[in-house]
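Heads up, one of the protein chains got dropped from this complex, but the rest are sitting where they should.
Let's look at chain A:
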Amino acid sequence: MNARDDRRDDAPPEWTAQARELLDASADALDGATASRLNRARQRALAARARPARRWWLPAGAATMASVLLALVVVNPLTRPAPEPAIAVPALAAGGADDAELIVADDNLELAQDLEFYAWLDAEDEHNG
């Protein structure tokens, strides 16, 4: 296997073990002040988990929802009173209602025809009499 074939070899070469040791040593050699700052950074990150991000949108969302509900109540056509008619219709008195009923009833058409018949009979009687 030549060097070019090594490109597909997943394992890093042996000399990198020494590189790893040197890098470990450099990380272990961090000064106390830096280690302290790392510790504070870690504690802040952990505190962020214990205290979930503030849900600042909750109050705003509640206010928006309340506004929408209010608007629906105010302008909802189901809750609005029926509109006044453009032309006022006079209220029918009880008697008037009866007259109207008499006018539109089928029986009264026959009565009207009978009245004409009786009027013709009267005229014939006078003519003959």
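We adopt the following convention: contacts are C-beta pairs under 8 Å (C-beta built on N, C-alpha and C of every residue); 3 or more make two chains touch, one makes a residue touch a chain; residues count from 1.
Everything below uses one rule, namely that contacts and distances are computed from a predicted model.
Novice: Can you pick, from "Carbohydrate ABC transporter permease", "Probable sugar-binding periplasmic protein", "RNA polymerase sigma factor" or "Catechol 2,3-dioxygenase", the UniProt protein name of the chain not displayed?
Specialist: "RNA polymerase sigma factor"
Novice: In the complete assembly, which of A:Leu22, A:Ala60 or A:Leu115 touches the absent chain?
Specialist: Considering all chains, including the one not shown, the answer is A:Leu22.
Novice: Touching residues of chain A against the unshown chain: what are they?
Specialist: Where chain A meets the chain not shown: residues 3-4, 6-8, 10, 12-16, 18-20, 22-28, 30, 34-35, 37-38, 41-42, 44-46, 48-50, 53.
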